[in-house]
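Below is one structure, written out as structure tokens, with a few remarks after it.
Heads up, one of the protein chains got dropped from this complex, but the rest are sitting where they should.
After this line comes chain A, so read on.
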């Protein structure tokens, strides 16, 4: 496991892993192995798991803070642990209520929460951030009402030996969590398909679509529409200085789409003939803003000018629960100047006598504010930028938003 960890750190540091999808998948796999190798104590199993995942997650995030997908996955896994834990608890409580025999199981479970009270359980229920529908209200009330009863009744039956029971429960939690993480990994790798399925709803005949740079999601999205016998044209802006657009254009043309490569500077000129801009994202922030490959802010502005819909495709692993502050600088990464200027190209005129100096700026990402985005298409469907905060809340628990803080206060 340590090797795997080291490997990922190095990759993250060197940004070797291309695309947040691959990163997310790797992070999830790593966390899965962390969970499976974690020895669980008899009590406080969920807490132990959470702290273990947190410890690794913190390091992972620190390795490359700009790669938000890693943080997202860590939070997702934490959320999964909490959820599984809670569902086990509720199952136990339900069993208790029905049979009222094996109250001790629940006792172990409740150890996670130092104060066994209705408030604690309510907080736990809240942490899942389930929508406050009528059904959940009805379901939740008997549970919280039942808890004081169980805790008080469970207090006197401490001394009994339940080792077999406990170990099986421990295994059950771990097993459930790993199952859920597997599901998450599965989700990440199939998010293309789910997004691409919606393509026909958005692309019609004879449409002209513009995209910048390369994104696997966009490629699959466009190809899915093509497979449904829609014929449309695609303009691909090359996306300097990485020129991923060339790659995308080649792929699209190979799959039979009418593709035209344009320079990034020609985006404004061409956008007046474009019906829709479809782009991938690096991360989607909670306010609906997008951290996207560099150049997309310009494209979004041009699209807004010509009232062209600006559609962002994002798998759910790219939804980040954080609100951005100064994202252009703080969530950006400046790459090597060698992508713009050759080494030594200007060394001849940089003599100190004249006093001139030269800086080269080569950022990786752009921030597209939510007002410029028309629509997000995630694997759960299309959403408005203003709705993203709510969508994101489904995937994360509020306790995990700051991964770092908890270890600092406990240790």
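Criterion: contacts are C-beta pairs under 8 Å (C-beta built on N, C-alpha and C of every residue); 3 or more make two chains touch, one makes a residue touch a chain; residues count from 1.
What we mean here is this: contacts and distances are computed from a predicted model.
The listed choices are "Histidine-containing phosphotransfer protein", "GTP cyclohydrolase 1", "Probable glutathione S-transferase GSTU1" or "Translation initiation factor eIF2B subunit delta"; the UniProt protein name belonging to the chain that is not shown reads "Translation initiation factor eIF2B subunit delta". Considering the whole complex, the residue from A:29, A:58 or A:366 that touches the absent chain is A:366.
Of the listed residues A:91, A:266, A:375 or A:398, the one in contact with the hidden chain in the full complex is A:266. Among the residues A:52, A:89, A:302 or A:319, only A:302 touches the chain that is left out of the figure.
In the full complex, the hidden chain is touched by chain A at residues 233, 235, 238-241, 243, 246-247, 249-250, 252-254, 256-270, 272-273, 294-295, 297-298, 301-302, 305, 328, 332, 339-342, 345-346, 349-350, 354-363, 366.
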